[in-house]
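Notes follow once the structure below has been shown.
Here the complex is missing one protein chain, while the rest keep their positions.
Chain IDs A, B and C follow the sequence of writing; residue 1 opens each chain.
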Amino acid sequence: MSEQDIKKARRHVSQNEGLIFERSSPGKAGAELPPLDVPAVAAAELLGAQNLRTAIDGFPEVSEVEVVRHFTRLSTWNYGVDTGAYLLGSCTMKYNPKINEVVARLEGIANAHPYLPASLAQGCLRILKALSDCLLEIVGMDALTLQPAAGAHGEMTGLLLVRAYLEAQGNPRRKVLIPDSAHGTNPASAYMAGYQTQSIGSNERGTVDLAQLDRAMKDDVAALMLTNPNTLGIFEDQIAQIAELVHSRGGLLYMDGANLNALLGVSRPGDFGVDVLHLNLHKTFSTPHGGGGPGAGPVAVKQFLEPFLPVPVVVERADGSLAFEFDRPQSIGRVRAFCGNFGVLVRALAYILANGAEGLRQLTEDAVLNSRYLRKGLEGAYELPYASPTLHECVFCDKRQARYGVRTGDIAKRLIDYGFHPYTVSFPLIVPGALMIEPTESESKQELDLLIDALQCIAREAIEEPETVLQAPHRTRVGRMDEVQAARKPILRWKPPGEAAS
Amino acid sequence: MSEQDIKKARRHVSQNEGLIFERSSPGKAGAELPPLDVPAVAAAELLGAQNLRTAIDGFPEVSEVEVVRHFTRLSTWNYGVDTGAYLLGSCTMKYNPKINEVVARLEGIANAHPYLPASLAQGCLRILKALSDCLLEIVGMDALTLQPAAGAHGEMTGLLLVRAYLEAQGNPRRKVLIPDSAHGTNPASAYMAGYQTQSIGSNERGTVDLAQLDRAMKDDVAALMLTNPNTLGIFEDQIAQIAELVHSRGGLLYMDGANLNALLGVSRPGDFGVDVLHLNLHKTFSTPHGGGGPGAGPVAVKQFLEPFLPVPVVVERADGSLAFEFDRPQSIGRVRAFCGNFGVLVRALAYILANGAEGLRQLTEDAVLNSRYLRKGLEGAYELPYASPTLHECVFCDKRQARYGVRTGDIAKRLIDYGFHPYTVSFPLIVPGALMIEPTESESKQELDLLIDALQCIAREAIEEPETVLQAPHRTRVGRMDEVQAARKPILRWKPPGEAAS
Amino acid sequence: MRYLPKSPEERRDMLRAIGCDSIEQLFSSIPLEARLGRPLRLEPGKSEPEVLAYFRERAAENARDYTCFLGAGAYDHFCPAVVDALISRSEFYTAYTPYQPEISQGTLQAVFEYQTLICQLTGMDVANASLYDGSSALPEAVMMAVRATGRRRAAVARSVHPEYREVLATYLRHQEIKITELPFAESGQLVPEALAAAASDDLAAVVIQSPNFFGVIEEVAAAAEVAHAAGALLIVMVAEPLALGIVRPPLEADIVAGEAQSLGVPLSFGGPYVGFLAAREKYVRSMPGRLVGQTTDAAGERGFCLTLATREQHIRREKATSNICTNQALCALMVTIFLSTYGKQGLRELALQNLAKSHYAAARFRERGARLRFSGPFFNEMVVRGVGGGAGAAEKLQAHKIVGGLELGRFYPELAGDVLVCVTETASRGKIDELVRIYTGP
Partner (left out) sequence: MRYLPKSPEERRDMLRAIGCDSIEQLFSSIPLEARLGRPLRLEPGKSEPEVLAYFRERAAENARDYTCFLGAGAYDHFCPAVVDALISRSEFYTAYTPYQPEISQGTLQAVFEYQTLICQLTGMDVANASLYDGSSALPEAVMMAVRATGRRRAAVARSVHPEYREVLATYLRHQEIKITELPFAESGQLVPEALAAAASDDLAAVVIQSPNFFGVIEEVAAAAEVAHAAGALLIVMVAEPLALGIVRPPLEADIVAGEAQSLGVPLSFGGPYVGFLAAREKYVRSMPGRLVGQTTDAAGERGFCLTLATREQHIRREKATSNICTNQALCALMVTIFLSTYGKQGLRELALQNLAKSHYAAARFRERGARLRFSGPFFNEMVVRGVGGGAGAAEKLQAHKIVGGLELGRFYPELAGDVLVCVTETASRGKIDELVRIYTGP
């Protein structure tokens, strides 16, 4: 393809910028302080000479304008949701409403100390309560903790709840079953909750192999950890049988709620047999991904798990005021200091309030519609490993392109030239050469049509000029990064020129 | 030069984006309203059917996410001070501190209605007073109006003050003298104040030709409108003689304060004979240029002009509170509704408070140092039409490059490829092919060295490969705009595809 | 100083490089007697927390958390959060006039969109990139009409914003352009007979405002007929352009100008706001201010640039169509984003809510025995008869955290005691009820 065939992007001049340390020179500073209104002190005396620090070697010395330009320039090398479609499957890169940023910064909210006495923090407590109530209705569960800081943190929390419950029943059991399509955090979290993991295969429809599950679901199994819809975007349509099977053998059904964006107002995990699930507020509920967090991973449970929730929980006092309750003898304890990623919770609540029941259902419909439209548009060009109907995302594979030596990672890089943020590469692991695409509801038909066009073009390029794809990206300020080199002799920090050799 | 020789910038992928109207489709909206808490009304009845509008034809219908992406993408096609050096001479494109943006948005300030009763607006009034006091000390004058919205507006205001004063003396006179190096707003403003203008030539040192001034300074001349330092960056070193000459013939000395950044804490117009001057807060005092405003152009005067200042003025009441005073019989009247570009004034005051006396002087020193360093670095490569010492800016010309067909406008375009915002092209008019460069104090030595290097490279290119310069820019998302075509058959608005022909 | 990117050593190095011994030497071209021999008498520089504290103290001295029923040329409307988020992109607000189009396409395209939106809103063919504010847009419009007609008199309705008229007087005083004032009738509208009487063949323009200063919608078509019959232009001023979401645009006008603050620009104690000016195509070359036009690059790609610059001061100098240079681009961007966000339906609904709220207030006033001064149709402002004047009401209002309407005696002695009340969508029914109760006494 020639440059002109790329409809969505061109190239434009972009500023270079070294490391902040390379801008430093002695005596510059970007911040000053008010004069001290108490007597100055002799630090060496107060701290003891042995405790005194003289200087922070290598620390930057730059002015305010240099800080501003430095980070402004860096920002322009990034691609965000505000830039365009951000196709990472499983990540639900939807639009982050601007009003959420405003409310999270309100005075009284942004500057509230976590140890404020309850009487001075009723607003924060009511936000926590309101969010809990909304989320419980959305997922159809009975109780909830907002403490976990992200999805994986929620997974660990949820499994600790499972374990605490089973322990209280007399036997924590030993294993957690995890479908082979699951995200890597699932087994890692299970391990942290003290469980061994066992992988369950998928059938030819891309859903849990029921027979295998039946065999594996022994009485040493604490829980099945299911993602639903799963990472192929397919709803586990045998969910009733699965739940029945797990429950009948004394196990619990854990659901990874990463893909809840497919279900809002349509289907509730609590209604299809789930005992415990975590949500990703930074996915389904629009809180910004921040370049890799912060997120929030609340965990919702059925009533019987409620006594085990982390402390503290928000309770209503007789006078109608809210307070934290710490005295919960069966609790698994804390998974995080204070009360969770509050600023993220504020944004999620703002999003839910803005949408309301109708809006949430509508956005799920749009998310699924977008994904299906995309699937339809790409079916001819890319191999679809599973024919089952999909919801919010779809997973292709690079089988056809691989014949020409072009792999999913190459297609992703070439997609950058076409003005998109690529999809998730090589996940789920059960699809070799996966292209996992989740457009979310935030993409317009225009943007999707451009995407289909781009991926169609790349499919042609893979045949007609594979080198173009293999060498991509061509239009970025740096070429393909040498990741092998980075890992072989890791350079993980800057050092002053003299020391750099060390 | 090859791409690699350009140290400051590369090329990076950049999103395309059509007009907002081209994203529109019926039924989308980016904002919703709270439900009406009063009875709905029948507009046709209340307004009369003949006054009713049915729809705004062609108005956009887009969602919030589309608005955000649209304007975010547009923004990335721009270059701002936060991007890098912005060399426009005479515009003082200095860093705009972020705290200024914060304070201008404080509740109580950003949402104050201009007709608030004085008792509910003491904070705003005190800001006006504090800024006036600071500016008067900085320029050494006696009284001031903050009403004018920009420099040109201030010019008109200042000349109306001159006229009102002279009129009160019995004869407004007919003419204003303006050096040929002056900005175009000067004569245009003089015209609006009812004056004819007469141009005064410059001498070989780039300053006012005193002999010519002497001849022109007749008793029909109301004022000399002087820019000091002038647009060549040269201080009018015969200022004492000039002031004496003008005053002795009954004229007033007006100063265009656009270049005040050269003088803070160093020299005060009020001390060298100026009777009236305007300041550009968006230049000297760091308020953002906003893509072409808003600015603010306060006018400072000597005591004898004070009775003529626009209404209202801020006065202190007996109880120490502040109020607007409207009853000023000799006033020239209003030049603007309400009380000026208040939000701009807030930022300027924040800047002055942050700098203090020492900071202001230091920044002027740095601004001059930067300009001189640049001049030194470029002297070998570009022709300097005037040898006089310069202060905050310097003006080269394209004489040497013109031999190869390369003009100042071409060099400017090529400088874009090198990662800079060009200097001011072709101004002042007395320098044919001018390159007017004002680095301000906000540029680091690093950035200046890159600039010198870039302009040196371009000077070589002009000789060795003039086509590269003539075809520039090469690295932007659009090539050189055809300005002739734009003016020949102006398309000044979008029309729906069907109507576009009309 | 935190804003300055230089270390003492770098300053020394640079001085050395230019062959200077001292900083003072940089200023040697300034005669000694013109130099300030002492430090400025200003307070020492403040740290950022001190600057913030200073302005927080000032903000606390102003009304906060009040419901405000002031309009009169400055309006409070819900402004979507995207507006501030997007104008805060530093590529927008730290750039200047787009003299170099290849790295200013963002500003240029946005201005082109602004020009289009203003045309759509006003029903005109062309609009400029902005003027200082509504008040200065008035003299600019009149001078434009003077250029277009070669005549030197304007007939201006007294119901045009009084401060706009003050500004007009200031601008025109020395330009030998005469102003004839046109009275208003019981309806609050222009007295047609007075207009007819003023319409002689030296008339360059008839100026009305709609909705006018009293909130009343003028009969534009009728005024246009008289103006055009006399060979004059009709200039319609608009200070509350939100009205155009539901009120028919002044299609018969030749120039529509005014203030667009109402569309997304903060009140900010009166500025920065944004003047707009739109006109019929044929007058484009006598328009003041910047214009952005569509064009292409050598490869034929669409792009935008400043155009018709030959009208402007940097080229025409004293013969320019205006002296304006820096205008109000960032505020125009706010308007562009605001209008794009509300869009076709949203703007209409916003206007309708204003209509409903103000007429609700009017009904409450009437119920409680108060009367409106004018009978003409109004949008979101109305003049309530005789409820002002007392310090008592003002105090009570303040106690209820309400800022009442504008007392008109200041501008119109004959309306002393009358109050101009503005009711936008931001006023809750409860607050409206309170306002009416307090104004209409016990």
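The working rule: a residue touches a chain if its C-beta (ideal position, glycine included) is under 8 Å from a C-beta of that chain, and two chains touch if they have at least 3 such contacts.
Keep in mind that this is a model prediction, so the values were computed, not measured.
**Q** Considering the entire complex, write down the shown chains that touch the omitted one.
**A** Within the full complex, the chain not displayed touches A, B, C.
**Q** Which of B:Asn51, B:Thr72 or B:Thr231 touches the chain that is not shown?
**A** Residue touching the chain left out of view: B:Thr72.
**Q** Using the definition of touch stated at the top, determine which of A:Asp82, A:Asp275, A:Glu306 or A:Glu461 touches the missing chain.
**A** Within the whole complex, the residue contacting the unshown chain is A:Asp82.
**Q** May I ask which residue of A:Glu155, A:Asp209 or A:Asp275 touches the chain that does not appear here?
**A** Reading the full complex, the residue touching the unseen chain is A:Glu155.
**Q** Please output the residues of chain B touching the missing chain, sorted low to high.
**A** 13, 25-34, 61-66, 68, 72, 97-99, 101-102
**Q** Even though one chain is hidden, which residues of chain C still touch it in the full complex?
**A** 48-49, 52, 78, 80-81, 85, 88, 90, 426
Operating definition for what follows: only the chains that are shown with their structure count from here on.
**Q** Indicate the whole-number Å distance between the mean C-alpha point of chain B and the mean C-alpha point of chain C.
**A** 19
**Q** Can you pull out the residues of chain A that are in contact with at least two other chains?
**A** 13, 63-66, 68, 72, 97-98
**Q** Would you pick out the residues of chain C that each touch at least 2 other chains?
**A** Answer for chain C, listing residues that touch two or more other chains: 1-6, 10, 45-48, 50, 80, 82, 85, 90, 103.
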